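Note that one protein chain is taken out, while the other chains of the complex remain in position.
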Amino acid sequence: MALVTSGSASSAAAFASRPAQLLAQLCTVRQQSLALCEPLTPEDMMVQSCPEASPAKWHLAHTSWFFETFLLREFLPGYKPFHPDFLWLFNSYYNAVSAQPQKKLRASFSRPGIASILEYRAHVDAGLQALFSSDAPEEAQRRLVLGLHHEQQHGELMLTDIKNAFWSNPLRPAYRDGALPEAHRSILRQLGSQNWVPFAEGLRAIGHTGDGFCFDNEEPRHRVWLDAFDLASRPVSSAEYLQFMEDGGYTRSELWLSEGWDTVQREQWEAPLYWHRESGEAEWTVFTLRGEQPLRNLLAAPVCHISYFEANAFARWAGMQLPTEAEWEVAAAESHLAATPEKSLLLEGDSLHPLASLPEDGSEGALREMLGNVWEWTGSAYLGYPGYAALPGALGEYNGKFMSNQMVLRGGSVATPLSHIRASYRNFFPPHTRWQFSGVRLARHQ
Amino acid sequence: MALVTSGSASSAAAFASRPAQLLAQLCTVRQQSLALCEPLTPEDMMVQSCPEASPAKWHLAHTSWFFETFLLREFLPGYKPFHPDFLWLFNSYYNAVSAQPQKKLRASFSRPGIASILEYRAHVDAGLQALFSSDAPEEAQRRLVLGLHHEQQHGELMLTDIKNAFWSNPLRPAYRDGALPEAHRSILRQLGSQNWVPFAEGLRAIGHTGDGFCFDNEEPRHRVWLDAFDLASRPVSSAEYLQFMEDGGYTRSELWLSEGWDTVQREQWEAPLYWHRESGEAEWTVFTLRGEQPLRNLLAAPVCHISYFEANAFARWAGMQLPTEAEWEVAAAESHLAATPEKSLLLEGDSLHPLASLPEDGSEGALREMLGNVWEWTGSAYLGYPGYAALPGALGEYNGKFMSNQMVLRGGSVATPLSHIRASYRNFFPPHTRWQFSGVRLARHQ
Amino acid sequence: MALVTSGSASSAAAFASRPAQLLAQLCTVRQQSLALCEPLTPEDMMVQSCPEASPAKWHLAHTSWFFETFLLREFLPGYKPFHPDFLWLFNSYYNAVSAQPQKKLRASFSRPGIASILEYRAHVDAGLQALFSSDAPEEAQRRLVLGLHHEQQHGELMLTDIKNAFWSNPLRPAYRDGALPEAHRSILRQLGSQNWVPFAEGLRAIGHTGDGFCFDNEEPRHRVWLDAFDLASRPVSSAEYLQFMEDGGYTRSELWLSEGWDTVQREQWEAPLYWHRESGEAEWTVFTLRGEQPLRNLLAAPVCHISYFEANAFARWAGMQLPTEAEWEVAAAESHLAATPEKSLLLEGDSLHPLASLPEDGSEGALREMLGNVWEWTGSAYLGYPGYAALPGALGEYNGKFMSNQMVLRGGSVATPLSHIRASYRNFFPPHTRWQFSGVRLARHQ
Partner (left out) sequence: MALVTSGSASSAAAFASRPAQLLAQLCTVRQQSLALCEPLTPEDMMVQSCPEASPAKWHLAHTSWFFETFLLREFLPGYKPFHPDFLWLFNSYYNAVSAQPQKKLRASFSRPGIASILEYRAHVDAGLQALFSSDAPEEAQRRLVLGLHHEQQHGELMLTDIKNAFWSNPLRPAYRDGALPEAHRSILRQLGSQNWVPFAEGLRAIGHTGDGFCFDNEEPRHRVWLDAFDLASRPVSSAEYLQFMEDGGYTRSELWLSEGWDTVQREQWEAPLYWHRESGEAEWTVFTLRGEQPLRNLLAAPVCHISYFEANAFARWAGMQLPTEAEWEVAAAESHLAATPEKSLLLEGDSLHPLASLPEDGSEGALREMLGNVWEWTGSAYLGYPGYAALPGALGEYNGKFMSNQMVLRGGSVATPLSHIRASYRNFFPPHTRWQFSGVRLARHQ
């Protein structure tokens, strides 16, 4: 995750830059984090069920730490930190700020209790109100916007982490009750039913453009040569993925990257994360934020919670490839529809699970679900763009130091807020991880 | 941990056997478990900070599970289990009852919440009231007594587990506020100031005797030949242990068992668990259930939280040995004083840390602090007594299946209730563990 | 492994103590080590196939290091060490002598080559000849005897290590060609066909007696009280063990110690080490030093290569127990037959696999195969005898520092030389290990 401060024209688009508006947006984002915790008990907020995840309580504290550390301590005269130990206690990985507790210790932070964390949040919010009630320095404004995006990222992680926590709980509790939207059940997306959208070869540019906010890893915008390619009109569905499974997908080494095959063997993978079948039973169930659901009701929805290894094996099985991130971004940017986030497929749609969206009339041939629904693994490793340089100082650790052994995902998911996503957004995870809402869209090349 | 049902004369001494008394004792023990949790928040009760420990909430549930599984389901006609999944959810290790969740998953049990666990306890208590309101079968009475001792064992674990949890928390919160008792600070027990109590050679008997309760591993009582030995009048003090450290105890391989030395190197041990010294500082602090304390205030108190490896190395350094469990038990049994639990050194004393007890006038030469203060590592491996046979059925898993790679400890600690300890009691832990209140008393042999 | 120097009367019985005889015995033992390597190539002598094992070449060097370090460097005036680095290079675990290479590095010692190692041996032999050609100090004589026993121990390890090495080789080569002795195939020892030899209760003594050599851990001789017990006339046969397997032995948790059950699950044990069955096949084969053999030809021979966990589970399944080491030793000592090593069941018998020995006429009721055939797991943890103290100096590390988490085995095996074994001999290994010729003899108690 990274901050852009380069370029005087750089200003926040998704989040407007005038102080009054900033404060309103701050209020919205901070409130949304709390709203995400509404179904959770203080005990739920303690669980850390896998090395990638953090307890919900920690997310609430760390996002406040970010504002306190990078804004209030630096820009608010006379600011009194909430607690002397919090500077290092809730530091995630910023070595330039302080040492940090080992990540796995986060589950031991029963103290401070949730009440203290909420006080901490209020204390930080009050500080931000004070800082932005009059003219705040431009750098402070930029950092506020960064902090908002940072908190939105952690909001998405809160959802995926709690999903994993509830999955680890043998009782498999539901985060939210109530049925999944009807659309999930309506269409059976057969293998091959997607359309191919063609893109011609040529010299293009990718990277952030315009005057909105972006992370540092989306810059600089730069030219790339693309050969002609076709991109699938929609992500791969669960029905299609099931065909891969039934065709022996998880038992055929020739479909897999070597590390992927090792992972399949070692972890005994035989389906996406959260798919489950009692031994001897024929039917799969899928664990969702609304509890366990029969797979048959979700066949039309995009497959999610697959790793890069699975996405890659599926593509090979299908005789296709994954798009590069440049192809993906160019494709999205060239289509007004694709480049416009659709609320129903994002956090605001409140579906909590990828939707089987229906093509609008006449739009069957268009790219759909590019922004929202599921993150889409690309075939690109997460590396700096040409000319990329990490920012100086602690904020330089936001994004740049993770540029090894990770793959880029694009497009956001049902856990991503509308104001957070854009076509140039680069998400990244190690290729074996699958606790995010990660799916796959196919590409093909001549 | 195991139940004795053999022998028609076997009845509960510490816990009387008549139903009315049993119910009163049940009330006391169950209430004590809740009292131990009084300083804890629901979040505290979620923490599981090392592989040996469990969350406090889990202890509350599992002890109820024990009564439900072995009493209510078997002996109470028409008993309706509280929740269909709890039978396996809160099973610790009884394979004959059901499969169990992996131990490390206990930290993910945010649901059922603490409120449900308390309801579960109440439901079980009501069942036990019903079962024992009229004539319950003798086997049920025996199992109730077993269940009470089982719950007392878990009460001790709750204290040591939460101590470890709070130690793992970077803020190092205190379980209880308030100063340690004055006695901790008064006497400096110098090395060698202990007296030696002599015991003559002869054929003796060890193992439980009398008609009180005991675990199955305390039986059968059997003869042992003992050569003459001397036993120290009190456990080793922290001051004495500090001398060992200052004499290079943790850097001299010749003092250590080979596995102990490997552990010292791998874990970088240089002091007992919970002793801490900032790099560059001269003085040690000791983390207690009442927060961090300067070691200088605790020098006279018995050293605790040492492993068998450390106890053994200390003894070798001192030119002495550890007593065998037979020596320890014979010594305790031969002294009325030593065989009488002293309230101030047990849970009821509420010191929450081992005390530097003063010898009474004229008693300097007697054995002191045998029952209470710190568990004392013996030089005996935990094995079945001659003729020992695990009980049939699931309860046979209580104690017998742990008879490998563990050493016996004797005597109880400040975390052990008065009604729980006796001279024949055999506690056992792997030789590297040290999160219990475990110390050492020296012996010498010709 | 340890040296006895206590007691002026201590002299070598198995190995005579006069210099001339000592030299003759030295010649025999040193030659035997080389004879054991005769079937091996220089490449075979490099293999280290499990953490417990060492390459054969290392054994040849380390046994020479022992003589060089503890005899020649100390007692031979003007002795010139063979190579300056060998002092630490071939040190196994004597911290008081020098640092040591990590054990797992032994497989990287391609240099010095086998030719150098043989030169090293010759150099050390020449030194020993010089030292003992005239009157050597008594301590030197004692250490020579210790060194001979030390080398015999490593000879046994060479056989078991190379057996494991050849098992790890996918081609499963044989150490020696030729059929196993006919006796292996002749008798089918049915379950329960063993006799029970009764021993009365009483005060006995165990520990080494007489003026022969023993290791320090066999001393001091001391009194023990034994309750009455019966000991099986012979070790458990492979046929009997197969019945245990066919009765679900490896799938019934109630038969196992908790750690044993964990090991079964984690290692997916379903038979003794070296037993193998292709998936889908009905018949087991057994890998021996003479290559793979059908189990049906070995059913009457004692089962071997089982861990303590398996021995213990078998005994529980059979409704019996393991003898304690005191019971074992008393039983052996009370029978002239049992206390006499039988050449055909030891290394000199050259069977290279446990034999199905026939009872002599009229001796069906006697203890047989106590010394030789298979090491027998006892129910005793490996601890110091009352009054045991490790020797001062580096040789004190021989035995004493391993007194944790190991169980005692008694009696020697087909890989043990005749002059090396005796009734008081205490072998010891961790309870999960099974690469030695380790079997089990049952006991029963009232």
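As written, the chains take the letters A, B and C, and residue 1 is the first residue of each chain.
Everything that follows uses one rule, which is that contacts are C-beta pairs under 8 Å (C-beta built on N, C-alpha and C of every residue); 3 or more make two chains touch, one makes a residue touch a chain.
In this text the structure is predicted, and so the values were computed from the model without any measurement.
Considering the intact complex, the chain excluded from display touches A, C. Within the complete assembly, C:Pro170 is the residue of C:Pro51, C:Gly78 or C:Pro170 that touches the hidden chain.
Taking the complete complex into account, A:Leu383 is the one of A:Cys27, A:Ala122 or A:Leu383 that touches the chain left out. Panel shows chain C; residues 41-49, 57, 85, 88-89, 101, 105, 107-114, 165-166, 168-171, 173 of it touch the chain omitted from the view. Counting the whole complex, the residues of chain A in touch with the unshown chain are 93, 95-96, 203, 222-225, 227, 253-254, 256-261, 308-309, 312, 324, 379-381, 383-384, 386-387, 396-397, 401-405, 407, 431, 445-446.
Following the convention adopted for this analysis, only the chains that are shown with their structure count from here on.
In summary, no chain was found to touch both chain A and chain B.
For the pair chain B and chain C, the fraction of shared interface numbers is greater than half, so the two copies use mostly the same residues to meet. Compare each chain's C-alpha centroid with the centroid of every protein C-alpha atom shown, and the nearest one belongs to B. For this pair, chain A with chain B, the centres built from the Cα atoms lie 47 Å apart.
Inter-chain spacing, taken between the CA centroids of chain A and chain C, is 60 Å.
The geometric centre of chain B is 38 Å away from that of chain C, both derived from CA atoms. Listed for chain B are no residues, as none touches two or more other chains.
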